[in-house]
Every structure is written in C-alpha cells, then in structure tokens.
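Here the complex is missing one protein chain, while the rest keep their positions.
Up next is chain A:
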Amino acid sequence: MILICKSHDENNESHEDVIDWLSYHNAKFDFLSGHDYYENGNDWSIELSNSKNESSFFSQEYQSIWFRGFMRYRSHFKETINSLDSTNDNIAELRWRLGQETAKTNSQIFKSFEDSYQLPNPKSTKVDKFSILRLAEKIGLQIPISMISNSRKKLLEFYKKHGDVITKPLYETVYFRDESSAIFFKTDKITEESIKSLPEKFFPSFFQRYVEKDIELRSFYLEGKFYTMAIFSQLDPQTKTDFRNYNTEKPNRNVPYLLPKEIETKLRNLMKELNLNTGSIDLIKTPDKRYVFLEVNPTGQFGFVSKPCNYYLEDEIAKTLIQHDQ
C-alpha cells in the first residue's frame, strides 16, 4: 500500500495527476494529513517503556510513502488564542512553542514509516538554503556570493562590491493570506535606496549577489534522473528577478534542456549528501556559460516542468512509488 502524505488543505493539479496515474496502474493508496491526527480524527498513541515500543499509528502497512507535507501549524488552538487576554508577545511565544511541539510530535509520527520507502525522507526536507549552499560549494558547484547579516554597513559594503544584490528567505519561499492581507517571503532586488531606508541593525537576512542570467533552469530530480527545463525569462523585463512574478499574457518560454554531464554528477552528489531522492533544483546559466546553483526544494512543484516539456513526471512519480510498494 502507498501512503500519500500531505497537508489536508494542499490540493493541486499535479497531485491529482499523480493520483490519476496511481489509479490507472491499479495501485492501492491512502492519504495521511496531520490535520486528521491532531484535534480531529482517529485515536492513536505511540508507547515506549523498557518492555514495550509500540505505535498504534497505522493499522495498515505502508511500503511506499510520497511525502508532500504534513500540516500547517497555524490552525491549532485558534479560538483559544483569539480569546486569550494576553500580550502579543505572549501569544507569539505560545505560537512558536506550539510549533516546536508539533514538529517534535510529527517526527515521532514519521518514525512509524521510517523503514518504508520515502519519497523524499521528511527528515531531509527541512534544510535551510545557506547550509545547502555550503554543501554545494564543497562539492564543486558554482554558487552566488552569499551573506547573512543584520548590519546596514555590511550590506552596503556587499552592495558596493558586488553590484546587484537580492534578498530571499533562508527557509521557504512562501506566501500566506487571510481575508485582509497577504504576506510574502520572496526573492526581491535590493537597491541603494532600500538599503538607505534600513535601520543600522535589522533582522538578520539572507543576501546574494544577483547572478546575470542567460536562462534560468529548473531541474526536477527523481531517483538519479534529471528532468530539466530552461526558462527564457530574460525576454520579459517583468520576470527578470524571479520568474514567479508571472506574466500571464505572454508566459515565459519553457523548453526541455540537457544539463552537462559533469553538472549532473555534482548535483547527484549534492542530493546524496542531502539524503534527498527527489527535489526541484534551481540553477542559472550565465551569459558566459557558467552554471550557478541556487537552491533545492525537496517538495517543490513539478507540474510546471512536466507539462511544457512533455515529461509526464506525474506518471514517473506514480511508477516510482508503485515500484517500491512490493
């Protein structure tokens, strides 16, 4: 049996497509979402004593796990928190603590399928970008000059020395929203003005020299194989810094691409070091033909690579899961 692990509100076409292929190949599968094991859903326990090490988490055996996520932390104790007569500081601390508790609980839950095939291993999905860059550099990949700093002075020096600079989150690029507002953690360009508008000391942030690009590359990695796509974002100034700023009128040209073998070998080593058997890798090819590694998203999207390149990654993923479900 295959287990699809995802947060309950995560639903997109790529998921549905993989599920369609699983059904088509007559695979048996279940879903698992953290939502169903916290304030809602089934009874469960994980027991440990000198004589006992027992988990009642699953009544089934799952050989093959597709890990796409588990839960979003925001939803716990919503009403309690809203009704708390307390300072914002306390509430923030409470939320953070709850987040830590859930993370620890989840890692015990994940233990129940530790011996199964996992695509990818949830333990490997929480790495920060800076650590990955460190590793990539060690392996011999080119990386953008990077810095974490809290200092306007340091940032200005960095900017003077390297010219164009961008900032992005160390963890995930995300946005979240409610009725009144949306919050982005995204890639953005740093200008001299924006530096001047900063206080002398600020929240430690991640900066990178902007890498001139000929083309952007997205490579979906699956069990040793690369499915690479070139994005011609340069044709369109609207998407120059980050192609996620879509232009819907004239979408970027996306075409299949073949990475040089030696780059693939290094990336394969990197994925091995990170204990990842799948992930979405971002690279840039510079006008002087260097390949610069940017980041890996272990549970990144793949539909946007699969469709324009006709790779049928949805079926490849389904087949990989089935193959390990023996």
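By definition in this document, contacts are C-beta pairs under 8 Å (C-beta built on N, C-alpha and C of every residue); 3 or more make two chains touch, one makes a residue touch a chain; residues count from 1.
Operating definition for what follows: contacts and distances are computed from a predicted model.
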Subject >> Hidden chain of the complex, named as in its UniProt record, picked from "Cell division protein FtsX", "4Fe4S-binding SPASM domain-containing protein", "FAD dependent oxidoreductase domain-containing protein" or "Fe-S cluster assembly protein SufD" >> reply: "4Fe4S-binding SPASM domain-containing protein"
Original post:
Given the contact definition stated above, which residue among A:Gly140, A:Pro204 or A:Pro256 touches the chain not shown here?
Top reply: A:Pro256
**OP:** Among A:His35, A:Arg152 or A:Lys307, choose the residue that contacts the chain missing from this document, as touch is defined above.
**Re:** A:Lys307
Subject >> Interface with the unshown chain - residue positions in chain A >> reply: 17, 20-21, 23-24, 230, 232, 235, 250-251, 253-258, 260, 289, 307-312, 315
